[in-house]
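A single protein chain has been omitted from the complex, and every remaining protein chain is retained in its original position.
The first chain written gets the first letter, and so on, giving A and B; residue counts start at 1 in each chain.
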Amino acid sequence: MTFSPTEYLAIAACLTAILMAGASDLRMNLTYYSIQTFLLAGVTAVLAPILKEEWLLVLAVLLALIKGVSVPIFLNWIRQKIGVNKDIGVMLATPLSMHLCVVLLGASYLFTRTLPLAPFEGRSWPTATAAVSLVFTGLVIMLTRRIALSQIIGFLVLENGIYLFALTQTSGMPMLVEMGILLDVLAGVMVAGLLIFNIQKSFEHIDVTLLDELKD
Amino acid sequence: MIHNSLVLPTSLVAIAAFIWAFQALISLLSGRKLNQIFAATLFGIPCLCLIVAALTGWNHDYVFAAPAALSFGHILWQQKLDSLACAFIGLLGFVGLAVSFYSPGYLSHLKDRIHLGQYWASIGLFMMSMMMVVLSANAVTFLVFWEIMSCSSLALVASEHKEHEVQRASLIYLGATRIATAFLTVGFLIMYTHFHSWEFSAWHLAGAHNVVLPSILILLGCCIKAGIWPFHVWLPYAHPAAPSPVSALMSGVMIKIAIYAIIRVLVGNGSDSIVVAYVAFGLGLISSFWGVLFALVQHDLKKLLAFSSVENVGLILLGIGVALLARPTGHSVIGTLALAAAIFHALNHGLFKALLFLGVGALDASVHTRDLRNLGGLAAKMPWTSACFLLGSAAICALPPLNGFASKWMLYQSLFRTTWVSSLSALDRGVALASLGVLGLVGGLALATFTKAFGIAFLGKARSRAVATQAHEVGTGMKLAQVILAVSCLVVGLAARPLTSQLSMVSAGLLGVAVSHEVAFPIPIAVFSLSLIGIVLIVYMLFLSPNRVRRHITWECGFGEALARAQATSISYSQPLARIFNPALRSELSVNIVGSDKRHFPEVITFEPELGKPLENLVYRPATEFIQYLAKWFNKLQTGSVHLYLLYVCITLVALLFIGIRL
Partner (left out) sequence: MTPILQWLAMLVYLIVVPPLVIGIIRKTKARLQNRVGPPLFQFLFDLIKLCQKSETVSDTICWIFRSTSAINFAIMLVLAVLLPWTGFKPQIHGADLFFVVYAFALAKFFTILAALDSGSSFGAFGSSREVFLSALVEPPVILSLAALGIGVQSSDLYQAFSFESLSMAHQSALWGLVGISIVMSSLVELSRMPIDDPTTHLELTMVHEAMTIENSGRNLALTEYAHVLRMTILFGLTFQCFLHAVPWAYTAGPLLIGVIGIIGVLLVAFGVGIFEGLAVKLQWRKNPDFIAYSLTMSLLACFIAVGGGIVK
């Protein structure tokens, strides 16, 4: 099986997500996330001359800077302030959730075989598989982690997957929409980070399984 | 070739049946004064007859019926002897022969606790009924002898009936056999209404409609008897409670009779239902994992072996499931390979499991305990038993060049070939790959279990004074039985290639496909073992032996000779693995501290690891309690009043009259 560079980068991003699912160290998670985002920026950059949209290069640079550099740095700062390092899973042990993500990779492969994909450069089943698998992996991370910070990271992976799917299966969303999404993500992450900080101050922990003591 | 006359194999079978029946009668009449050697000889001669019959009847097909006077109503007592039946009665005869050598010595240790006449009568009937079940050609004969088999094995399980454990075990076993027979009977009845014949060969399941329900019922009935998850709960009670030769026969042969029934009724008649195949595949896979996992954490050697039987019969059913799946899709090589693997593993498991049970029995006879917490250091005092047990353990871990490896290789190969076929769906290939991974894990866990069983029981130092002083090698008969079985494991392993080709012809015939020479055992096992033994001998003789050796105590960090109780126990050996699989095992630690101040001045600390048995406590116990509740509720109808009973009779009469008029 030989792939084009776009497909290699997308599959590499998907593999880093799977490795992220198996890492219980929060710093490793953030590192994997930034590697993933750089790979997706690479996909965007490689697709720019093919789809003949020059602003995609700008988008790639912005993606790398904002989602690849500043978001992980910010979340790392929050993590240091709170003082958590590890996240043991809930419901599933961390290695088992990694195996579940591999099984879901297979499932997403079977699923994308049934999608009607017109043959277009960049619009192919490997990238669709990678995108759907990123979505599934993000969901698994959100479902099996107990630290609120991991839930944010899972959501970010999910968002990466949706971005990849939109980029490769359509001819890219309009520039304004993409910029808007980037800004939203940045703002959302900052707000969420600060909220986590406040939760930690009020409850002395950010373990979401213990948050059900809020109900009466 | 079908003969209807008395030729050598069939006459041998008839002679065997008569001698066993005669032995049962004599034993019943003699009671406790029965001469052991005489009984064992009477028991062993039919076994020899069966072995000869199996060898001479191979590749032939015989059908014979008893005279009309002995038939069941208007249903003939029909028997059929073909290659598949030959394989199973060969196994029965061989294991029976070993048991006949073994029994006199073993029973002399049990003399006070069991009634010898009852034992020999039951075991004679047991063997005869097992042989008749394998040879049955129609459903009624099958059921009659199946029932005799269940009842005689029940009598054997309950031999030491004064023990509370044994009583409980026999009741559980009784319940299991009743339910199994019920399922089988209903399945056979539905098949009869469908095909209008009781004969197995008349049930052409290929392409028939509405045979899924009876097939599932027959499969489930046989699964209960074979000890497949989730119906396996009776096995760990019944097999340890029975005397060791009986456990060897039950675990080695009787379970395989249930598998034989599945092969004969479902596979041989061309069942192409996907539901049946997937149920067999799934249950087999789960049983193999569940069985070996629970075997790992047992400290009673017989319970360990019982759970290991669950694992192996799961592997056999897995092979049958693959064969059932392969046939409708036309992949004949995979199907033949899988079915041959299943039959071969059934035979091999019979051999090495019987060997292991007889070894544990020898241990029991020698030191009167089977608990790994008390055993140890027996290899020096019981060299023959330990060598045979080592061979049995190596065989069950599927290590080359023994027979366990050959059959497991074929099973692996059939699953592996499924992944090559690109025309199968990705889901099928993925499931086959996943089961390859699960089988790898099962193999690793089996290695853990049997290194534990052999290592803790036979190696090191004895963990209790009683074992240290009482251990002695067992008598000639018991030794001979174990050696026969051990040598057979080795021989079957070395002769895997010709045996595999014979069995592949049998399985091709059962599946109705042409024999392919792709179904073979290509590994040069004999060359490998010869070169291995050669190198070992050369190295040992030239290099290791001439060296000066000084004997000293085991290294204990300079603290002096360590206590025997400071060695690893069976729980500590299996703890790392058991901890990982705790969600399935649910082991709990019950700690009991006695003392004036529990925390600061404890006097006696007892701690006992227990397995929370999820299947028993969450499924079977509520089910039996519900049935008891229903029974108590119905009890209200029985008030003891004569008038009420007469009223019941009147109401029933009126209702029947009413129905009779309306219809």
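A few comments on the model shown:
Definition applied: contacts are C-beta pairs under 8 Å (C-beta built on N, C-alpha and C of every residue); 3 or more make two chains touch, one makes a residue touch a chain.
Note that the coordinates shown come from a computational prediction; the quantities given were computed from them, not determined experimentally.
Of the chains displayed, those contacted by the omitted chain across the entire assembly are A, B. If you put the hidden chain back, the residue from B:22, B:540 or B:648 that touches it is B:540.
Of B:67, B:207, B:437 or B:498, it is B:437 that touches the chain left out of the display. One of B:388, B:445, B:467 or B:585 touches the chain omitted from the figure, and that residue is B:445. Mapped onto chain A, contacts with the missing chain fall at residues 1-2, 15, 18-19, 22, 24, 94-96, 98-99, 102-103, 105-106, 109. Within chain B, the residues in touch with the undisplayed chain are 376-377, 379-380, 383, 386, 390, 394, 397-400, 405, 408-409, 412-413, 416, 419-420, 422, 426, 429-430, 433, 436-441, 443-445, 447-448, 451-452, 454-456, 459-461, 522-524, 527-528, 531-532, 535-536, 539-540, 543-544, 547-556, 562, 564, 566-568, 572-577, 580.
Simple rule for what comes next: only the chains that are shown with their structure count from here on.
Rounded to whole angstrom units, the spacing between the C-alpha centres of chain A and chain B is 51. Across the interface of their complex, chain B is touched by residues 106, 109-110 of chain A.
By the touch criterion stated above, chain B contacts chain A in their complex at residues 426-427, 430.
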